[in-house]
Structures are given as C-alpha cells and as structure tokens.
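Everything below concerns the one structure shown next.
A protein chain is absent from this complex, but the other protein chains hold their places.
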Amino acid sequence: MRIFILNGPNLDILGKREPEVYGKTTLWDIENRMKQKYSQVQFEWFQSNSEGPLIDALHKAMGGAADGVVINPGAFTHYSYALRDAVAALNVPVIEVHLTNVHAREEFRRKSVIAPVCKGVIAGFGPRGYELAVEWLLQQN
Amino acid sequence: MRIFILNGPNLDILGKREPEVYGKTTLWDIENRMKQKYSQVQFEWFQSNSEGPLIDALHKAMGGAADGVVINPGAFTHYSYALRDAVAALNVPVIEVHLTNVHAREEFRRKSVIAPVCKGVIAGFGPRGYELAVEWLLQQN
Amino acid sequence: MRIFILNGPNLDILGKREPEVYGKTTLWDIENRMKQKYSQVQFEWFQSNSEGPLIDALHKAMGGAADGVVINPGAFTHYSYALRDAVAALNVPVIEVHLTNVHAREEFRRKSVIAPVCKGVIAGFGPRGYELAVEWLLQQN
Amino acid sequence: MRIFILNGPNLDILGKREPEVYGKTTLWDIENRMKQKYSQVQFEWFQSNSEGPLIDALHKAMGGAADGVVINPGAFTHYSYALRDAVAALNVPVIEVHLTNVHAREEFRRKSVIAPVCKGVIAGFGPRGYELAVEWLLQQN
Amino acid sequence: MRIFILNGPNLDILGKREPEVYGKTTLWDIENRMKQKYSQVQFEWFQSNSEGPLIDALHKAMGGAADGVVINPGAFTHYSYALRDAVAALNVPVIEVHLTNVHAREEFRRKSVIAPVCKGVIAGFGPRGYELAVEWLLQQN
Amino acid sequence: MRIFILNGPNLDILGKREPEVYGKTTLWDIENRMKQKYSQVQFEWFQSNSEGPLIDALHKAMGGAADGVVINPGAFTHYSYALRDAVAALNVPVIEVHLTNVHAREEFRRKSVIAPVCKGVIAGFGPRGYELAVEWLLQQN
Amino acid sequence: MRIFILNGPNLDILGKREPEVYGKTTLWDIENRMKQKYSQVQFEWFQSNSEGPLIDALHKAMGGAADGVVINPGAFTHYSYALRDAVAALNVPVIEVHLTNVHAREEFRRKSVIAPVCKGVIAGFGPRGYELAVEWLLQQN
Amino acid sequence: MRIFILNGPNLDILGKREPEVYGKTTLWDIENRMKQKYSQVQFEWFQSNSEGPLIDALHKAMGGAADGVVINPGAFTHYSYALRDAVAALNVPVIEVHLTNVHAREEFRRKSVIAPVCKGVIAGFGPRGYELAVEWLLQQN
Amino acid sequence: MRIFILNGPNLDILGKREPEVYGKTTLWDIENRMKQKYSQVQFEWFQSNSEGPLIDALHKAMGGAADGVVINPGAFTHYSYALRDAVAALNVPVIEVHLTNVHAREEFRRKSVIAPVCKGVIAGFGPRGYELAVEWLLQQN
Amino acid sequence: MRIFILNGPNLDILGKREPEVYGKTTLWDIENRMKQKYSQVQFEWFQSNSEGPLIDALHKAMGGAADGVVINPGAFTHYSYALRDAVAALNVPVIEVHLTNVHAREEFRRKSVIAPVCKGVIAGFGPRGYELAVEWLLQQN
Amino acid sequence: MRIFILNGPNLDILGKREPEVYGKTTLWDIENRMKQKYSQVQFEWFQSNSEGPLIDALHKAMGGAADGVVINPGAFTHYSYALRDAVAALNVPVIEVHLTNVHAREEFRRKSVIAPVCKGVIAGFGPRGYELAVEWLLQQN
Partner (left out) sequence: MRIFILNGPNLDILGKREPEVYGKTTLWDIENRMKQKYSQVQFEWFQSNSEGPLIDALHKAMGGAADGVVINPGAFTHYSYALRDAVAALNVPVIEVHLTNVHAREEFRRKSVIAPVCKGVIAGFGPRGYELAVEWLLQQN
C-alpha cells in the first residue's frame, strides 16, 4: 500500500515550535517511527510551507501514485480553498489530521475549509493521529 | 483497562436509521465486535436518548470507574452544554467520535459544543472510529 | 389508520398555562374530541417533557406501528436536533403542528430545527391544527 | 361565506413549472376542484405576478367583501413588506399557504415577512393546503 | 413560606466538579446550611440532570405548592427553551441563580434563555446566591 | 414651483388602515389641505401600490417636470433598490417622508434603502411631515 | 412656548469643522437667526461635549421647564444609551435633528440609539432642520 | 434563433441616468446596434420597471417562444426572488448581464438572488455585455 | 466596613422617571433606608450622569478608601468600556446591580460590558438589589 | 495585441478534475484552440498553483508587456487579497473568468475578493468564457 | 514645535492599574522623561476621564495651538465617535497610541472608531509608543 503523508506550513519546525503546545517530537521523529512501525507501507512523506507544492503533491497522488492520503494542512486548514479543491479532485480517501485538539484553542482554528471534502478528521492525539489515520487506511485495503 | 463507550440519541436505531447515511451495522454489532477484538478491555457500553442518563454515566466515570471514555453524543453534540459540563468535570481522557464526517453534511453538524473539553475528535470512519479511539486509549496506558 | 399524536414539553399543562396565549382547552379535551371525531383512526396519544421518551415514541412509529405522525414539539422545536434526527429516520409522513402562530411571537420561536425533515407545518390554528393534520393524513390513504 | 384565494408570482404556471418540485396540478385544477368541493363558499380567486394587484385585492377584502383570505404569496413571501402591510390592515383572518415545505428547501424560503401578521401558516401539503385553510375558515363561522 | 430550590445538570457533583471554578461545597452542604438558617421556610430541594423532571417540578410549583422558586438551571440556562416556557407558566416569582459570574467565563455562558421570564438574576456569589434569593422572597411576603 | 408628492403601497387606504398607528386622516385629506395651504405650488400628487408606476413618476420628474420631490415610499422603503436607483437618477432634491417614527416600530422599518440617495429624511410627524418637506423645498427656491 | 435646543459634541465648532460636510454657518448664527424668526418662542439653547450636562438639561426640561425639545445629539446619537434613557423619561415631545443626511455617510451614522424614544427625526436639511422641528412644535400647541 | 433580451427597472432611462456611471448610450441604441450586428437572430426586446411584466415575458419564453434569454434585471437583481423563480422555471439558457462591474460599487450590488438559477453571469462590459451573451447563445446552437 | 454605592446616569431622577418601569422610590429614599438598616457600614453614596466622575470615584475606592463597591452603572452598563477598565483596576469586590430585570426589556440592555470584571451581578429586585449586594459584602468580612 | 491568460490553482488538472463539474476539456485544449482562433493575438499563457508566480506574472503585465489580462484565479478568487493588490496595480484591463457559474455552487464560491478591482467578470460559460473575455479586449483596441 | 499629548480614561492611574498588564511607569514619569528627552518640543500634556474635556483639548489644538497631536484614547478608542469627530476636524496630524498590543487582548480592544481619521497608529510598545509618535512628528517639520 502506498500512502502520502502531506504536511503544511510550520510543521518543519515541529519540536522546536511552541513545545508547550505541540510537544517536542519532530516531524522527522514521526516519519521514522511510522516507517518502522508500518514497514509494509510505501510512504511518500512531504512537507511544505507553500500551497503550490502541497497541491502538486495531491495531484501526483491523484494520478494513481497513492492508495490513500493523510494530510495535516497546518494553518492552511483554515483558509486554503485551493488545497480543498485539490483534495476534492482525488479519488482515493484523504484524512485530515491535527496534532492538537483544534476545538480547544483559538476560534479560527475550529473552521476547516478542507474537511468537507475529506473522508474524515482526526484531531488532538499528537503524533499518534497520523498512525490512527494510517491504520484506518490499512484496514480499508 | 476500563473504558466507557457512551452513545447519544438515535444510536439505538443504528442500522435501521437512514442506512444510506449511517450504514447497516447496528450498535450491537459494533459492541460485540469490539468486545471480541479488545478482550483485554473492560467495557461499559451505554446508550440513551436523554441527556440525563448520559450525564449520570459520565459522573460514574468520574468517580474512578473508568480509565477513559469514548462518546458519540449524536445530535447532543450540537447543543448540549449540559453534556459538555459533565465531560469537563472528568479527569480521564474523553474522545468524541462521529460515524459520519460531520463537516460534509448540514451546516449545524459542524459545530460541537463538547469538543472543546475533550481530548480529541475522530469523525467520518464509521464504526472503526470507536476502535481508533480505543486504540489510542490503550496505548496511553 | 394508525396515527401517533406526540406532544412536547409543557403541553401537559395546556389550559392552565398562559391561557391568554394558549387558550383554556386542555390536551385531554383535544384528545377526547379527536377520538370522537375521527373514530375510524387508531390514535396513540403521547406527551412528555423530556426528549428521550419522545424519541422513543418516534422510534416505535418507525417500526411500522404508525401510518402517520403529528408532532407538536413545543419548545423542543427550536433546538432539539435529537428529535430532528428521530423524525428524519421515519418512513411515514410527520407533520409539525403549533397551536399558536409562532411567527407572531418571540424571534426564537420562528426557527424550527425539525421542520426541514417533516412533510409540512401547520401553525396558528389552536387545537384545530391537530385536526387539519389528521385530515390530511386520512386523505393520503 | 365569501373567501378570497390570492396567489402570487409564478403560480399561473403551476403544473408546468419545475413539476418535480411543484407537481403537475394547475392552479385552474385547484380552483375547479375547490369550487366543487366547497360549493357553499363564494370564492374570489385571483393570481398576479405583481405586488400592486395583490395589494389591491387585499384592500378589496378589507372593505367587507370577504370573510376570510387564503394567500399563497409565492416568492413575495420572502421580501414583500408591502404585502405584509396590506395583510396587517385586514380585520378578517388571513392564512398563508405554501404548496411545498419551505423549510426543506433553500435557506431564503424559510423566512416569511408576511406570516407575523397572518392568523396562521400551512406549508408542505400541496394543493390540499388551500383546502385545509378553507376548512378552518368554514369552521370559524 | 414554601420555596422550591431547583438545580439543573451537574449540580449533583458540586464540590467534586472543577473545584477551582465551583468551589468545594456540595449541594448537600448548601441545602443543610439553608434549612438551618431559614428554619421558618418549608423547602422543596430538587436536582436533576434532565429537563423533564425539572419541568415537572416547576409545574408542581405552579399548582399552588410554592410561594417562590429559586432555580439554578446549570447549563440548561443557555438553551432550554422548554424550561423557559415552564417558568413563564408560573404565577409565583422565580429567581435565576448562578454560582459563578457567568459573564466572566466562556461567551456562551453569558446568554440565558430563561432570564427574560424570571423575576431577576443573581450570579457570581457562590452558595450565598441561593441565600440572597431566599432573603428577597422572604421579604416579599 | 412644481413639486411631486409620491406615495407608495397601502397609502391609498390611509385613514382606514390600522388607525391606532397611522391616524384617521386620509391621503385625500392631506392632499386637499396642502393644495389649499401651499396654493403657490403646482402639485403632482400620485399614489401606487406597485414599484413600476412610482419609478415612472420619478422618471417624469427627472425630465424637468418637477423642482422637487417628496416621497413616502411606504413599505418599499425597506427593499426597493429599484426605487432607490430611480431616485439616484434625479437632479432635483428628493425628500423621504414617513408618517410614523419608523425607529420606534419593528426592526425592519429602521432600514431605508432609499434614504442614502435622498436629500434628507423626515419621520414621525404624521401628515405634517409632508408639509415640512414642502416648506423646505419652497425655501430653497 | 418654551423650547430647549440641545446640541451634542463638536457642534460648538460648527462652521469651522469640515465645512465641506457641515457648511460654514456657526451654531451661534443658527441660534440668532432662530431667536429672531421665532420671537414668540422662549428658547433655552445649550451645547455640550459631554453626556452629563446634556442629560442634566433633559432632566430640567422634564421638570416642566419646556414644552418641547429639539436635540442634535451629534456623535452621541450612535451610542449614548444614557441620553436615550433621559429622553425616554420626558413627557414632552423630543425631536432628533441632524444637519447632514446621516444615511448618506459612514455606516455607523445610520444607527441612532435615541430615535426610538423620540417623537420623530429630521435629517439632512442643514440649519433649516432646527426650524422645521420648531415649526412642528409650534403647530402642536 | 430566437432570443429574448429582458431589461429591468430604470434601464429605460439609460443614457440619461447617472451617465458617469452608466454611460451615454441608450437602450434603444443598444437594441438597434445588436439587431444590425446579429441580423440572423430574431430578437424580442423588452423593458419594464415592474416585476410582473418581466415575469410574464419569462413565462412566454418558457412556452417555446425563445431559444435563449439575456436578462439585465437592474435593481431587481438584488431582491426579486419572484424573478428568480420565473428564471428557474425556464428550460432554455438564461444569462444575467450587468452593464457595470457590480462588485466595484455598493455592497448590496454584489448579491444576486437570480444568478444561482442562471447559466452564467457577465458584468462590467457596458453594452458589449449583451453582445457577449448573444455570441455565447449563438455558438450553442 | 466602608462601602461605595455608585450610581450612573438618570438614577438621580429615580422615582420620577418612567415610574411604571422603575417604581416611585427615589435614590434618596434608598440611601436613607440603607443607612438606617446597615448602620454599621460607612457608606459613600454617589451619583453622576457622566463617566468621568464615576471613574474618579472608582479610583478613590482603589486607593484603599473602600472595602467593597456596589455599582448601578445605568445605561453606561451597555457601552462604557472606560468604566469597565476602572472596575478592573480595583482590588476590592465590585457588584453590579440593576433595579429592573434587564433581560426582560430591550435587547441592548442584556449586554453588560462591565459585568465580566465584576464579582457578580444582581438584577431585577428593585431597591432591594442594593441591600442584597451589601449583605453579601458584609458577610465576606 | 498582447494578452496574458493567467490561471490559478488546480487548473493544470482541468479535464481530469471532477469532470462532471468542470468538463473534460484540458487547459491545454483551451490554449490551443484560442491560439488558432485568435491568431492575431500574442498570448502569454500561464498557470500556477501558488500565489507568488501569479503575482509575478501580473507584475510583468504591469510593466507594459500586456494590453490586457484574463485571469481565472481558481480558488484564490475567494481569499487571495495578495492577488487583488497585484491586479489593482495594473493599468490595463483585467477580466476575471470562471468556468462554472460560481453562484450555483457552494456559498464560499460566491465571494470574490478580486472582482472589485477588475474591469468585469464572466462566469459559467466553460472554456468559452476565456474567448468572450478576449473578444471584448480585442474590440477595445 | 508644539505637540499635544492627550490621554483618556484611567491613564491617570497608570502604574497602579493592573501593573502586570500596563507596567509600573506612571503617566507622570512618561511626561517628565519626554519633556527632558525632547526639550525642543513645547508639550501640552493632558489627561481626562471624560469625553468632554478631551474634545475641548482637540478643539484647542484645532485652533492653531498645536502642530501635531498624540492621543491615547484609552477605552474611548472603542466607542467614542464623539472623539472621532473631534479628531476628524483637525488639520494637523493626529497619532493614536496604545501602551499595549490591543490585538493580543480582549476582542473589543481590536476595534478603534478613531483610527480611521488619524494619521496612523502605534500600539504595543509601552511608554516608548509616545516617543515614536513624537519622533515621527518632529521629522515631519
């Protein structure tokens, strides 16, 4: 099974960024741990601080390169209708993941413009959220 | 590990209710499957169409009877501040689960008054959502 | 023909409650009058001040026990998405009835969260509203 | 008993207009059927695509020419405060009727600027809605 | 003098529930203290996590069983129009009491759907709020 | 001086319409009184229950036929952007007049879509409002 | 006849203040002209940049010292509920006057918190607005 | 090909009306130019300041008299749900045209209640907008 | 114990002002009664129709001159963020009191910008509200 | 004549993306067809999934390299104030084009933050929309 | 150069007021420090807890007494349209200064009704904000 894990802005500094909010685990740590844990999965792991490359990655997934997508759109969650349209174009399931419980923070974090075109949403479980998403995808196949 | 699985209004007719939206699996099916799958867990499985008994169940969990709670508040999600206050009173993690992706349906389903006081939210994965929640709880201990 | 007549909170005190608004007829009077007038109908007449029992009654109607439902949800009209979901699950016509013209009173009474999943709405005709609803149901069969 | 039946814009093309929404019965069919069914009633049946003639008809009813009015204001329901003021001027009961359940359609159809000054509202029962309104008027006298 | 003291959801766990917000005094402590302090009053002390029983209690007060009512509707304050209607039906004074200053907390706590039909509101004075309400009722007679 | 006095919907029934709100003076009374009082003015007095003729009248005024316009748009005040555009096209002063103080009535009466393109507004002075408007116009020339 | 003419903040600099908006006439000019024109009126002419003295002046009018009040509340129009309450306490007619057409300027100027408790409003006629108000008051007596 | 060109309120004074906004070309000029330019088209050119006649014209187009409709609803764009319903009833393409770029003017001009039931919208190109609409219709056949 | 009793605009005319709303008791009556009733309290009783002096009084209380403050901000309640800031600066408890039940009147009276920084709120109990506030303060010490 | 045709996010997958909504024509097809059809035009055809390059392209057009711009901003339409500012900086006409009728889809698609600074908008005509825009530009020169 | 430094409500207790928010420096300290630092400037330093005197001070500045104004309106920032009008009347630059970053505090502090008529705004730099404003003014001359 081929799974794309896409990460939006500021996730490259995870571990260093507001650690009291986001924890001290880096994105690199998560990637490594998951590649070990789900060795049967062929991961494409990607992060960008720009909308364009994330959209490109989704288009690539659209072309048959992926069986499922896990996306943590970071702050793009709240306004990037461009990402939304790219997700809507996909014919494989896309799961929106957030490290923190977005409902327990600033008001603007409660609104996701992308969630309506996803398969589902997982929020608040830290790095484990990525794993739950992958476990669901694995069981679908 | 002791886990409470609490279910709100109309989940008792799951399987019969708008099956094109909610599927044909009954709550009973889900309960049985999970009890088999997670035999190490001591489940307390509860459903009610009223706020009162759900609040009572949460109070019981508060008294040390549970190590974690999974709650699918059904339509109470959108207005029951009474349930919210009961969840906020707990000192064990509470996970809000929805069978469907609430963000892809009517506008009113996007608002949860309970999520801000939960550990996290899982929505859109059908009966598997309960399992993902339990798996996270299991890994915490 | 079997018809359920369901009544929400405070309708048990009809006749005593703000008679300048709701009139002096009791729910009991209405029930008796209608049982006489529509003797061919097998009525199930129910009132509750709680959401749960009303949802249970709707579930019962769902199981083939009724050919039509008339519901006056009282104040639940304005916020009980739980009742709405129960109505949406039915495969027989449900008619929302209000004794008073809800549009001529407080602003909050103009909003019904249940009406969008009903067959239709009748408001403002006092106890006669129940009869108009039943007459429509009778003519359908 | 003299009853005015007033119909707003686009009701002249009832039967031809979006039949999947409004059905195939014409306004003429409804008029004929009701004149037969309620032969004791002296009907004044009127339709216009303009506010002015509808207001004129209401003024005529105001002058003692009618004992009751049934009005389906069509799309004027949602913005014609001019019609509202004309209805408010009447001293005989006015009943607002809609063929479809306006609450189950576009958001804008849920708002009626006329209903607050009517006796009551009947919506969602197709042509039968007119009859229910007339039956209530008949019983009042 | 006969006074009903009605308490809404989660007040049964007062003292254990978020003590940094609500304090450590239990509802039982408050009841005992007040029965001692106002020994001339015939109290009916009631708590429920459901709307129905609270409405029933208000109906009982309506029937001449009480000379005044003190109600802390808990979270029902913010959405229970059913409770509001029950309060509006009473012909004895009803006082809304909150332990905390609801205006200094989450936005949703500032809105009371019940207050407009009460005699008055007392908020922010902890258990003493009940006493102030009773003192006002006592002085009225 | 030539002045157009334009009157919108339901002003033809002034005197008969809700006299406790609008008084018992008819539009005809006002017209007669003003023609006597301001005999030096060449009045064009017009009333319609439709937007079209009122717009036509404004267009006529635009063509040099009037030195000023007094308009009481009735309920059109609150939504007729068509009238607004017609007023905006004029190069003579237009004064909006209301018999009642629209700010002391229903919320919707407080909004005028026409006032922003008028010279000014006079509201609340009954039939005298027309006279004040004319007096201002007279003094301008 | 005794009339109070009350003026709110920044009207003391009328004539110097944004003359392209408010004109070059000073408040002093208006006062003098009106005292000459309406010599039969006993004017009390007052201006303040503070709410307190304006409220005091209204209280004085309330005590029988005036037969009518003309008030141009300036920017207090838009938020001074304190002035509103003072106006509401009066038992003589109060007329709100604005030099400019407040509906043709910034959005915030369209809202008056005082108008609902006045007799009427005159806006957009420059200094003549005061005169129209006085003329109406004179004709009432 | 038969095309209806329908024009709403105040378009009859095009050329004279606020020429700095709408230009100096009259509707007559546009009609003549287009009849010459598209001589193969059988035009029905219509203007009205009232909703009724415009709805009638749309109904006529509905009866097979037109292969396409171009409508500039003028100010009716912003509130005439009656026109919207008439457009929705048509089974030939309807194109909404505006002379000016409505998005660059007052806020209320940005909202069209008719556009959602049209084929498309063309705004901001002056009289050429009509031609672009016709060119698209011509190419469809 | 030293207590400041601060009163906002229009409370100086209490007793004369809309007596059907506010009663016939004057502020002077309340002051006298309370000084007699709570003779152990050293009261500083103050009223102003301006924000400035009320802020000054609060500053004085801040400097150690008071052990508690009771404030009826009158209409300032609804917009005076300046008073709010002054209250927030205090280190003794401040209680907001309203004579009437502000929730049962105009919508704007339901919003208090000051309550979030007070200890608590008492509304609807007439002059007795001041006494309840003082009784709470007394019991604190 | 030199015309820039700029295309925003996800237009690179046109033809493959939700074909039931956007059709099966690719952007490449449109480009080729237009280059053939308007051979007299010197086109600069550009697409990007990022704001930056689109802004750069607009800046290039600003420097005299284009006589007109046609832009389909895709989802950037709804939030990219950065694109808006770039368009506003241009001194050649910019036309906003949408393939679909944005008014007939999700609510968020109705709002364009760019349209207010464009020459005009064309929406709903599929690939032909680009051609209509070019035809207008051609006729301007 | 003559500069007015105007300070609104509660700035007289700066240093004592919520020092964790506003710091321990008094307004007096700031004034002294600035008079030393900018000895070439002729300062007029003023503070008031009332709108009236602040408006008077602005009027004085308007009369040629100042070459620039620095104003910290305190809580008046959020509602005093009276101050706004006074600022708008000035023909010398006015700079709005806030000690704290108003955007990082309560929602209501983000709105300034005065800023739109100022030259600019400086917020968040403590007492240094006054100095930055003065430095800009100095460099202008």
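A, B, C, D, E, F, G, H, I, J and K are the chain letters, set down in written order, and residue numbers restart from 1 in every chain.
Assume contacts are C-beta pairs under 8 Å (C-beta built on N, C-alpha and C of every residue); 3 or more make two chains touch, one makes a residue touch a chain.
Not measured: the values here are computed from a predicted model.
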Residue of K:Pro19, K:Gly63 or K:Pro116 touching the missing chain in the full complex: K:Pro116
Residue among J:Ile5, J:Met34, J:Ile55 or J:Val70 touching the omitted chain: J:Ile55
Hidden partner interface residues of chain A, rising order: 8-10, 12-13, 16-18, 48-53, 74-76, 78-79, 108
Contacts of chain K with the absent chain, listed as residue ranges: 101, 103-104, 112, 115-125, 128-129, 132, 135-136, 139
Missing-chain contacts mapped onto chain J: 50-53, 55-56, 59, 62, 79-82, 84-86, 88-89, 113
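We take it that only the chains that are shown with their structure count from here on.
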Distance between the centres, which are taken as Cα means, of chain K and chain C, whole angstrom: 62
Inter-centroid spacing, chain J versus chain D (mean Cα positions, whole Å): 47
Chain I, residues touching no fewer than two other chains: 50-53, 79
